[in-house]
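Shown here: the complex without one of its protein chains, the others still in place.
Read from first to last, the chains carry the letters A and B; within each, the first residue is number 1.
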Amino acid sequence: MSSTEAPETGQHADAHDAHPTPREYVHIAVVLAVLTALEVSTYFVDFGALAIPMLIVLMAIKFLYVAGWFMHLKFDSPVFKRLMGTGLSFALVLYAVVALVTLFDHAPSV
Amino acid sequence: MATEAATTTLGLDHRKLGMWTFLGSEFLFFGAFISTYLLYLDATADGPGVAIFDIPFTSISSFVLLMSSLTMVLAHHAHTKGDLRRMRLWILATAGQGAVFLGGQVFEFSVFFREGMALSTSPFASSFYVLTGFHGLHVFVGILLLSSLYVLSLTGKIKPNQSLKTEMIGLYWHFVDIIWVVIFTVVYLIPEIAVGS
Partner (left out) sequence: MSTSTAERTGYTGRPSRRDGFVGWITTTDHKKIGIMYLVTTLVFFTLGGLESGFIRWQLAQAEQTVLTEEVYNQFFTMHGITMVFLVVMPMSAAFFNYLIPLMIGARDVAFPRLNAFSYWVYLFGGLFLYSSFLLGGAPNGSWVGYVPLSTDAVSNMNFYAVGINFLGISSLAAAVNFIVTILNMRAPGMTFMRLPVFIWMALVTNFLLLFALPIIAVALFMLNIDAVFGGQFFEPATGGDPILYQHLFWLFGHPEVYIMVLPAMGIISEILPVGARKPLFGYAAVVFAGAAIGFIGFGVWAHHMFTSAIGPVARSAFALTTMFIAVPTGIKIFNWVFTMWGGKLRFTTPMLFSIGFISMFTIGGLSGVTHAIVPHNAQQHDTYYVVAHFHYVLFGGALFGLIAGIYYWFPKVTGKLMSEKLGKVHFWTWLLGFNLTFGPMHLSGLLGQPRRTAVLPEELGGTVELYNLLSSIGYLVLFGSALVFLYNLIRSLRSGEASGDDPWDARTLEWLTPSPTPHENFHTIPTVTHRDEFWHRKYAEDEAGKAIRVPAGAAEDHDAEASHDEHIHMPDPSYWPLVQTLGFFPLGYGLAFGTFWLIGLGVVWLVIGTYGWIIEPVAEGDDDDPGELTPTSTGATAGAASH
């Protein structure tokens, strides 16, 4: 059995206690639902220039909640956090640069 | 194979470490599709653009997928308690919500198609269909995994003390969910607002 399941055999019982309870999971889900409602509201209500920054922040919060709580990143080994962080940051940086370069190439070129 | 060492070097299960390693690379996969889509927002070749989206409809299916993450994590929780019966119930709920989401996507595609947006209409259409289609494929694989988990737990192949297997499928499922969290905002909401204003 994996060490993550070892708690059942009583080896790292305290580590397991840190895991959330179903009640907490439901709380998180309610928060996520409210955030989604906020997101959708931007379609019906005009937030002006605020709308896009707000949507990005809401997206990031939802992302972190699901990853942190449902995927247990908050409670699990930091190795997993690093693996995900590396992939995510590579993706963000590389594609941002591609987008930037592609925007530049619309300017007159040599 | 079994190792003779009391624990693995990092004290982590190989399979879980492997799953996370794989998920790390999946960000690059979806990232490429999403960036392509963003680059092609205007490349509609006089065909339908982002105005074609039905935001209220997509909001509902997005919400269903988001809530399936809750039932997934509850299934895992039940499995860690050794409660296979409740685990199966939550697994079924998760797979059902996934199926609803997938049905919504098929419906959405067919509506768009009838409104004149085919794969070959424009770079915008291609990138939209392929991005959301690959996400849908991931959801479909997830549903297959969940139903296998359901059946194999009935046959006794998956035992009450093997919650790792539920956890692994859960990781995959949540990953598919957070990718949709990004897609919903970046692909649907933001372009819609940017065009609408």
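Assume a contact is a pair of C-beta atoms (placed from the backbone, for glycine too) under 8 Å apart; a residue touches a chain by one contact, two chains touch by 3 or more.
Because the structure is predicted, anything quoted here is derived from the model rather than measured.
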{"item": "Contact set of the excluded chain (shown chains only)", "value": "A, B"}
{"item": "Chain not shown: contacting residue from B:V100, B:V130 or B:V186", "value": "B:V130"}
{"item": "Where the unshown chain meets chain A, residue by residue", "value": "1-3, 6, 9, 79, 86-87, 90, 94, 98, 100-102, 104-105, 107, 109-110"}
{"item": "Where the missing chain touches chain B, by residue", "value": "1-15, 17-18, 21-22, 24-26, 28-29, 32-33, 36, 39-40, 42-45, 118-127, 130, 134, 144, 148, 152, 157, 159, 161-162"}
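Keep in mind that, in the parts below, only the chains that are shown with their structure count from here on.
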{"item": "Between chain A and chain B, centroid-to-centroid distance (C-alpha), Å", "value": "14"}
{"item": "Contact footprint of chain B on chain A as seen in their complex", "value": "1-5, 8, 16, 19, 21-22, 25-26, 28-29, 32-33, 36, 39-40, 42-43, 46, 48, 51-52, 55-56, 58-59, 62-63, 66-67, 69-72, 77, 79-80, 83-84, 86-88, 90-92, 94-95, 98-99, 102"}
{"item": "In the complex, chain B residues that touch chain A", "value": "7-8, 10-13, 15-17, 20-21, 23-28, 30-32, 34-35, 38-39, 55-56, 59, 62-63, 66-67, 69-70, 72-74, 77, 80, 82, 161-164, 167, 170-171, 174-175, 177-178, 181-182, 184-186, 189-190, 192-194, 197"}
